[in-house]
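Yeah, one chain of the complex is gone here, protein chain that is, but the others are all in their spots.
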Amino acid sequence: MEVKQFSSIFENGVTTYCPGCEHGLLLKFIGMALDELGITEKAIMVGSVGCSTLAYKFLNVDYVQAPHGRAPAIMSAIKLLEKDKVVFGIQGDGDALSIGIAELIHAANRGIPITVFMYNNMVFGMTGGQMAPTTPEGMKTTTTPFGRDIKQMGPPLDACKILSSFPQISYLKRVVITPKPIFTKDRVMYSSKEAMDSYKAVLNAFKTQLMEGFSFVEFIGTCNVNWKMSILDSKKYVHEVGVKVYPPALCRDAFGVEKK
Amino acid sequence: MYQVVHSKWEVIVNRERCKGCEICINACPQENLSLSKNVNSQGYHYVEFSEVGKKGECTGCKICWWVCPEYAILEVRRIEKTDNGS
Partner (left out) sequence: MGAKAIAEAAVRSGLEAYFGYPITPSSEIMENISVLYGEKRYPWFKVFLQSASEIESVNMLFGAGAAGYVSMTATSGPGLSLMAEGISYAYASEVPFLIIDVNRGGPGLGNVAPEQSDISFVLNSLGHGGVKPIVLAPHTVQESMEHVHKGFELAFTYRIPVIMLTDALIVHMYDTVEWEPPYIVKPKVEWAARGRNYGPRHIINSIYLDPPELKGNKEKLLQKQKEIDKIAESECFMCYDDLDVLYIAIGISARISKEAVLKLRKKGVKAGLFRPITLSPLDKNSILKYSSHAEKIVSVEMNEGQLAQEIMRITRKDVEVLPYLGGYIPDVEEVAEAWK
């Protein structure tokens, strides 16, 4: 019996992520959603700088590598010229909210129908775990060895709060992509609800783009290697601390894709 | 006409993609998945599926498929054997 293959995922593509990182989960869902909507052949992926750079080794779609933080500008240009194509980008929190916040905000304000997926792991992952604008209070990183000081660095940036002030955004959602650990008497289990919700968010974001709207989805995930935690501890941290700083929410759904 | 005489679930694992993060092993309610003693070409111990776990047969709940971040669990599918041998 043949194993079902997704046309947008390489048969032998191996992600470049550390074991337990949910970035790969996001790529898998993007591939699945492209297949389900039948838009693989007209999809153009724009990669940013960070762990998402090497996504092109996993997803079999056209790929443009953007400079650090500039993916939304490149996506906008491609979409304006190739109106019937599906243009999406994968960014990290450092890429989208630190160096590239101007490009993100202006693309969002123009409401150009593109899709931005932001994987928020609360640190700079690829450079080795430095503080990001999204690092929660007290979190120890390589550049904040005594924990992030809110008085000096300000509170963590909330992408959904910033973007919800722009009227031309059509779909704005924050989901947790990390499977929730469930502690039973004798063992630990993981729930699949978070993953299913994330897949739905990816699907709805693409649907919004097909209906000519700007969509942005933030995924709260882990970076267990740079947090210096075990896989289980990092997942626990997301569900104990992460969701308090970044509560999952549907901030905008202009076309009502969520209900359909 | 033929009759289904035997039907069970099976989990297909891509050994090369697996990085041995053990999320699926923990996630499986029936404990059908376990870490192999062997390693793949990347040097990771990969996940193996056994039809009967500590708590019984695979029920096809697909939780492992949903939580696998590497897309190493390719498919959870039903295998049916019929009396005509197919």
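By letter and in written order, the chains are A and B; residue numbering begins at 1 in each of them.
Basically, a contact is a pair of C-beta atoms (placed from the backbone, for glycine too) under 8 Å apart; a residue touches a chain by one contact, two chains touch by 3 or more.
As the structure is a computational prediction, the values presented were derived from the model and not from experiment.
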Only these shown chains touch the missing one, namely A
Residue touching the undisplayed chain, where the options are A:S76, A:T141 or A:Q209: A:S76
Could you tell me which of A:C18, A:A33 or A:A66 touches the chain that is not displayed? A:A66
By the contact definition given up top, give the residues of chain A that touch the hidden chain. 40-44, 46, 53-54, 56, 60-67, 70, 73-78, 80-82, 85-86, 102-103, 106
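As a convention for this text, only the chains that are shown with their structure count from here on.
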Spell out the part of chain A that touches chain B in their complex, as residue ranges. 1, 3-4, 9, 12-15, 17-25, 27-28, 31, 179, 181, 187-192, 195-196, 231-232
Residues of chain B touching chain A in their complex? 12, 16-17, 19-23, 26-27, 29, 42, 44, 62-63, 66-71, 74-75, 77, 79
